[in-house]
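A single protein chain has been omitted from the complex, and every remaining protein chain is retained in its original position.
Showing chain A:
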Amino acid sequence: MGKQRVRSEKARPANQRESLRLVAPVWNGGTSGIRGLSRAVDPEGSQRKGRALLQFLADRFYDVEAVRGYLLQKQVLKVLQKNRSFTYIKERYGPYVAGASFILKQGGAVKFQDKEWMRPNGRGLSGELWKLREVPVEAVDASGCAINYQGLDHLLALRELQSLSLRCCPHVDDWCLGRLHQLADSLRELSLAGCPRISERGLACLHHLQNLRRLDISDLPAVSNPGLTQILVEEMLPDCEVLGADWAQGLKLGPEEQPRDTASSPIPA
């Protein structure tokens, strides 16, 4: 056994600095405040001046601070309200219809087995939804919906779900990914592209989904190392096609090299 040089550091200041550095980009990167998250999806620069004035006032007056705190709370409650559980519908019509009506109410689309895609048509839920009590839901497109950890209950009750798209969902985070193991038997296709709160730590718990064949992890702003993460996820799920960042992203290409095709399947080890 060769000699090993080992260094010890007191009180790990470097570690703290590293973790602070990891936190800092998230803090400063335009996602300040809870409203900032929806701003990441829909930016509005002119609001910033108004917010600076409000911050000035809030620092000096208790009333302004209380009002702002109340408004913040209201936003949070709005999301919670959207994700409340539909117990009545679940008892009466079964988990498939309850899940489908939840998605449709949020603005997503649902596909029952052997049927066409159902989308919300602006006039409430269509009548034929209530007849589909025994028909399992095959695919869900919840792109852009305000689903959070609680609302995921409705999706996890759909035991035959094969395809799930959570593109650009602002409240889906690492904690939600930790729950997806309940769909491990049926889920074949999953898309998480564009979700602002998902990081490589949440992607690590996708290893339960052994039946997954297509996974889209492109455009995840909170992932610190997209290329490396993609390689590690590909190693973790050998039978799955992983769409994501180009692993050569950030590397300098030589004059004769071409950029790799991002949708190519992983090379077997």
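One rule holds in what follows: contacts are C-beta pairs under 8 Å (C-beta built on N, C-alpha and C of every residue); 3 or more make two chains touch, one makes a residue touch a chain; residues count from 1.
Methods note: contacts and distances are computed from a predicted model.
Chain not shown in the complex: UniProt lists it as "FAD-dependent oxidoreductase domain-containing protein 1", one of "Guanine nucleotide-binding protein subunit beta", "Anaphase-promoting complex subunit 5", "Sof1-like protein domain-containing protein" or "FAD-dependent oxidoreductase domain-containing protein 1". Checked against the full complex, the candidates A:K105, A:R179 or A:R213 give a single residue touching the omitted chain, namely A:R179. Mapped onto chain A, contacts with the missing chain fall at residues 4, 6-16, 19-20, 22-23, 26-28, 31-34, 36-37, 51, 54-55, 58, 62, 65-66, 68-69, 72, 76, 149, 174-175, 177-179, 181, 199-205, 207-208, 224-225, 228-229, 232-233, 235-236.
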